[in-house]
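For this view, one protein chain was removed and the others were kept in their places.
Then we have chain A:
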Amino acid sequence: MAGAYGGTGEPVTHPTRSDVVVVRRGEVVVKAHSVRDDPDLLRMRLRAANAPALTGLLLTSLDPEVRTVGDRAVTVWPTGVPVGRDDPDAAPWEEGARLLARLHAVPLTMMPPLPEAAGPARMARAVEAMPGHGAAQRTVRRAYAALPDPEPVPRLLTHGDWHLGQLVRRGDRWLLIDVDDLGTGDPAWDLARPAAWFAAGLLEPELWSRFLDSYLASGGPALDPADPWARLDLPARALTVQLAAVAIGHAEAEERELDEVEQSLIQSCGRIVGLRQG
């Protein structure tokens, strides 16, 4: 299929979540989406990604339509250079934050209709899918149950699943990729994964500051610059629960104990549970 869009050379399958297949051939990337994803929602999201208001923010697809191969929805994209995986200090934290700030600032009136951003649903799914009933699982489930109801906030354009793997470089500019969770929602969720890493003591304060300062300096509308944690706290708790649930799933699948990094997420969940009781 990549060949039909001008891709040449040997097809390379990229490692990704088990239910998504990404194949690159030369300059063309073909993504087979999760069977779980609703093709109608995917169609809305792809249309939004290709809207003129997002040019220079979100990668534009090579084919404006969602295709079907077998029972899978498929989208076709140009290749980009991903973030180098060996040195978090060298990662484009500032660029990522700037892109998110600009994405969140796009008026919804300039966008075609969009479904809800899927961050909260993804979190709930991660907890539901978490295997086992040990002490760690109990802590994660209690932290999940202790999450307060979200305060009503203005709904803005939100990526829905941001991490460093969601950036690619095309020429001299970085762009966001992955439309699977794109929609309207609380944009603070896009900042919540790095916030959760920082709160777990995993992400160095310097890197967290580079990211957060850049978001605030770019006028990112998700946070109050005088008190960024006011809006970050709840989504960061939710992402901590999600990351811990996913980590437990990985450890169970690999039949091993939780490593130190994964343990620190469970400890974060423990402190979240403690807040509620304290």
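For the reader, a short list of remarks on this structure follows.
Going forward, a contact is a pair of C-beta atoms (placed from the backbone, for glycine too) under 8 Å apart; a residue touches a chain by one contact, two chains touch by 3 or more; residues count from 1.
One rule holds in what follows: contacts and distances are computed from a predicted model.
For the chain that does not appear here, its UniProt entry gives the protein name "Zf-TFIIB domain-containing protein", which is one of "SpoIIE family protein phosphatase", "Peptide/nickel transport system permease protein", "Oligopeptide/dipeptide ABC transporter ATP-binding protein" or "Zf-TFIIB domain-containing protein". Residue in contact with the omitted chain (choice from A:95, A:213 or A:252): A:213.
Only one of A:101, A:117, A:203 or A:245 touches the absent chain when the whole complex is considered: A:203. Here one chain is not drawn; of A:91, A:156 or A:248, the residue touching it is A:91. Residue-level contact of chain A with the missing chain is found at 17, 83, 85-86, 88-89, 91, 122, 161, 163-165, 195, 197-209, 212-213, 216-217, 225-229, 232-233, 236-237, 243, 246-247, 259-262, 264, 267-268, 271-272, 274-275.
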